[in-house]
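The other protein chains are all here in position, but one chain of the complex has been omitted.
Chains here go by letter, A, B and C, matching the order in which they are written, and residues are numbered from 1 within each.
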Amino acid sequence: MDSQHGSPTIGVGMVGYAFMGRAHSHAWRTVACAFDLPIRPVMAALAGRERAALDEAARRQLWAATDTDWRALIARPDVHLVDICTPGSTHAEIAIAALEAGKHVLCEKPLANTVEEAEAMAAAAAAASRRGVRSMVGFSYRRTPALALARRLIAEGRLGNLRHVRAQYLQDWIVDPEYPLVWRLQREHAGSGALGDLGAHIVDLAQYLVGEPLTGVSALTETFVRERPLPAASSGLAAVADGTAPRGPVTVDDAALFTGRFPGGAIASFEATRVAAGRKNALRIEINGDRGSIAFDLERLNELDFHDHTEASATAGFRRILVTEPDHPYLEGWWPPGHGLGYDHTFVHQVRDLMHAIDEGRDPEPSFADGLQVQRVLAAVEHSAANGSAWTPVTHEEPPRQVPPRSGTGDAFVVVP
Amino acid sequence: MDSQHGSPTIGVGMVGYAFMGRAHSHAWRTVACAFDLPIRPVMAALAGRERAALDEAARRQLWAATDTDWRALIARPDVHLVDICTPGSTHAEIAIAALEAGKHVLCEKPLANTVEEAEAMAAAAAAASRRGVRSMVGFSYRRTPALALARRLIAEGRLGNLRHVRAQYLQDWIVDPEYPLVWRLQREHAGSGALGDLGAHIVDLAQYLVGEPLTGVSALTETFVRERPLPAASSGLAAVADGTAPRGPVTVDDAALFTGRFPGGAIASFEATRVAAGRKNALRIEINGDRGSIAFDLERLNELDFHDHTEASATAGFRRILVTEPDHPYLEGWWPPGHGLGYDHTFVHQVRDLMHAIDEGRDPEPSFADGLQVQRVLAAVEHSAANGSAWTPVTHEEPPRQVPPRSGTGDAFVVVP
Amino acid sequence: MDSQHGSPTIGVGMVGYAFMGRAHSHAWRTVACAFDLPIRPVMAALAGRERAALDEAARRQLWAATDTDWRALIARPDVHLVDICTPGSTHAEIAIAALEAGKHVLCEKPLANTVEEAEAMAAAAAAASRRGVRSMVGFSYRRTPALALARRLIAEGRLGNLRHVRAQYLQDWIVDPEYPLVWRLQREHAGSGALGDLGAHIVDLAQYLVGEPLTGVSALTETFVRERPLPAASSGLAAVADGTAPRGPVTVDDAALFTGRFPGGAIASFEATRVAAGRKNALRIEINGDRGSIAFDLERLNELDFHDHTEASATAGFRRILVTEPDHPYLEGWWPPGHGLGYDHTFVHQVRDLMHAIDEGRDPEPSFADGLQVQRVLAAVEHSAANGSAWTPVTHEEPPRQVPPRSGTGDAFVVVP
Partner (left out) sequence: MDSQHGSPTIGVGMVGYAFMGRAHSHAWRTVACAFDLPIRPVMAALAGRERAALDEAARRQLWAATDTDWRALIARPDVHLVDICTPGSTHAEIAIAALEAGKHVLCEKPLANTVEEAEAMAAAAAAASRRGVRSMVGFSYRRTPALALARRLIAEGRLGNLRHVRAQYLQDWIVDPEYPLVWRLQREHAGSGALGDLGAHIVDLAQYLVGEPLTGVSALTETFVRERPLPAASSGLAAVADGTAPRGPVTVDDAALFTGRFPGGAIASFEATRVAAGRKNALRIEINGDRGSIAFDLERLNELDFHDHTEASATAGFRRILVTEPDHPYLEGWWPPGHGLGYDHTFVHQVRDLMHAIDEGRDPEPSFADGLQVQRVLAAVEHSAANGSAWTPVTHEEPPRQVPPRSGTGDAFVVVP
């Protein structure tokens, strides 16, 4: 084995090259430099609709080839894994096509814009799994070391029986009522507002940390600014500072509040908003059990606060763990203690875990079934909000069971050089 | 006017001498030493049922006389103001009797255990007010300088249009399932659990800070530990550490979660709990408006975090205001900048404001009508929780309007020496 | 024993009624209401030079009598303890006179303005101690519960061998160069500037926490604003806002930086300043040992951060102990967990401990010998600063040893009612 040909490689094709595309490109480019991997990803091809922007993105992010048609990208023989970074409304079609073509899939969150699409995707993923083809949904925050540590502490019983989950995802980018009516504020394109964008993250994280799915919710949602300047007008913003720009209706929520219950008895509160002035990316989670508690804030992503309730009261208190030690999750790939990680590192961890799952012939987490479950929670939230906050069960059809792959190594698309 | 007889005095009679009695005694004893007052309180008499404990409390706290019958205390000619520090189930009877006897009343929170009692009290207070007799409910946290400053900033428009209120009151004193079944965990004595004890505070504060009453709520409540050792057994705790102590049912909530709406458009979330391991007294409130935000935590009571959303983004951020400056509310009575206050100072501020209101012949705040409003919110919360979290309006009968007192000085019981 | 005559009493006479006088009055008035005391203080008399202000202070703070001559106060038969709250230049004369008259003494810090005065005071205290007369210097911050807890942890070995002490006392009240030339900025009255005022506190605390005296120092001091408006001029401040007010030289330091060594091997850094813009009362101390560390900031006086270095690295971190538990120092007198204390509570703790020491016939801490030791450190700092930061040993004559009092109860001035 020489230095050029040390491990098998896998060809990655990515669809989409905006914000998420940049973050995923960084991950694909970096992962094998930071971690020991059984399979080394190769950035084979990038797909997008606009030729000039596509070429520029590929050049910048070091993708070897380009396609303006995602179907062509899926069909490429050098692409064995499809990474979907497009808006939610397109996820189902691309993901199902890729899975049916036998390509592994990494799909950005939310899995889809509707429960129906998500169900079709989960079914396709289950079928593909039986053929050794893997799929994963990109709830990347699970791979924040502090949250992975929190999950470990909970799984080890350090928090005991869980009582409370309080989860908030607070941003403020549309506080200004003159912020234009971008597509994310239109239901036909975005599905929902803060709920799907931010709420999906905290629902997934809460379920991941607790280790159980929510059984029911009660919700209210609100749109504080109901009309906004049309983007076309706002592009000539200086000219229309007098407020005379044409306006259109905002058709998604600015904020969503909901409560929920877990089967093990814990109760939960959730809040997702884009108008919490001064909170830039405050994904905050606290969990209290009868033996301990944890608290986390994404604005300080290298820290986990942990309270051990079994300690003597005179010296008990929330301790601020700097999650940068060698024995913390994912830290073996990075820097000495106290040298923090950033937002982009979580994407590196995500593809690291995906490479291991493919190599080991098992389905990675979070699965499309997990993504579907989140979608069902969001649908229940919208149902409750539309029905006077009435308690709304979250349906839990048994997720499609994973069938052990025919080969133990899931090698369909692992190319040994 | 000489140094012994500088200002009019008012005789105070207090009923109850437990935790709240100690805090109120401290306030009566201290207020005239810290603040310039138009009327100086005199600690005339203390009432309680157990003679020995009563005498010890009076000796310790410097009350001049004692009565084992609160009716006798009300009847004393040297008592012009009755301070009620007993459990909630007794508030209505004592307060109404005192008001009818023409004595000013300060009544601990919650105003009562039921809406019906609170209505009777508010009516009595309204009637008394027409005779120049004042009443106040002891939501003392309003007098925390940081929260009074928050109210000032909101009233000045520094937060703009309010969007979000998130209020939590988290304690942890009954996390241990072997903690005994004290009266506070029995509905017949306590009315409710965390809801009435802690939830009442955050409902009052939220309404005070926003400047509006809640119009409706959706709620869920939970009792995690449904049976606890009977206190008698637990008094011999060592003997029964094997868990064989007789147990009884917990009949109040351990925790309550609810959402709400304000008439001006803000939405709110509330949480009150006694099982948030590691949170000792975490009364936390955040409010976001379209021009700014505030955040507060009672565990750091001398600080207010304030974000001014009109600042340039490069230097904007939540600033930690140490609320100990001379121009901060109530600070004229205390120490130089940076020298913090404690929990007990808020009670001093409460009676300071009460003395001024009596002197000026106006009703102090929070009024019994405010206490009734809080009670209505709590009742709506319990109704919603019992009905599948269904949205439940909070009835808002017009609070009894204050009629200007016949005399401008409310001097009925102000004794000029 | 009835409620009026529960315990022996001791008559207190206080000299001075400004900032410190107010804080001490609060303590004398409050201590027996909060704590079980073997001796109950009686606020017998207050001394000061200006008759009108003295009477007003006595009336406000509830002192029973007044004297415009401190010698008369010392001579009063109902005064058994003299509490000195005057500027440092007067301490020696008053304290020595009181001790020689057989009165216990509580003296505000710094003990004196010079080492010579402090030596005389320590000698007088040692002599008095042999006659059962007690003395104490008012380094009240030792009685902050969080710092008392820190001392307990260090004494128990929870920090192991101490390596580092970093102590800062940062204020900002003279940042403005137009702040007038008050007496505190004149050497002839104040002795020194930030060094004696703030530095004395952190030197005492560091020595108290470490449990050893400093053996040497290296220092630099600085006066940033060397001329300031004369106070007379500044009293007509509006008129002279054009900067034409007469000015005088500032003759004390604005800031002092120094390093030091402890005999056990720890090294220390100190900083005292009045021009740290934005720091109001930031007395911060961190101590690192080879088994653990503590960190404290007086701006958050109810908290102690503690790191246990013997814990597993995956869950180690500085824990924020809310020092409000029943088993924390001094908390038995106050409120439930999480209900914070303020600046003034430390003065209550100080006189509580003094009452116990008098009752038990032992010398309280910090003693005049401790105050003298601090004075020697300050003198060494000034010497080093004047000599190119040269290392300057702190002389440590053996402090006068306490001789056991002839009677076991130190009852000379304890009056049994």
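One rule holds for everything that comes next: contacts are C-beta pairs under 8 Å (C-beta built on N, C-alpha and C of every residue); 3 or more make two chains touch, one makes a residue touch a chain.
Just so it is clear, the structure is predicted and the values come from calculations on it, not from any experiment.
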item: Full-complex contact with the absent chain, from C:Y169, C:Y208 or C:F318; value: C:F318
item: Residue, one of C:R131, C:R151, C:H189 or C:H309, that touches the chain absent here; value: C:H309
item: Hidden partner chain, residues of subunit A it touches; value: 3-4, 6, 19, 23, 25-26, 29-30, 32-33, 55-56, 58-62, 171, 173, 279-282, 298-303, 322, 324, 334-345
item: Hidden partner chain, residues of subunit C it touches; value: 161, 163-164, 166, 168, 172, 175-177, 218, 220, 222, 224, 254-255, 257-259, 261, 265, 267, 269, 271, 273, 275-279, 286, 288-293, 307, 309, 316-318, 384, 388-391
item: Those residues of subunit B which, in the complete complex, touch the missing chain; value: 149, 153, 158, 306-308, 313-322, 325-328
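Here is the rule we go by: only the chains that are shown with their structure count from here on.
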item: Residue-number overlap at the subunit B/subunit C interface, same or different (half cut); value: same
item: Centre-to-centre distance between subunit C and subunit B (centres being mean Cα positions), rounded to whole Å; value: 35
item: Junction residues of subunit C - those touching two or more other chains; value: 322, 337
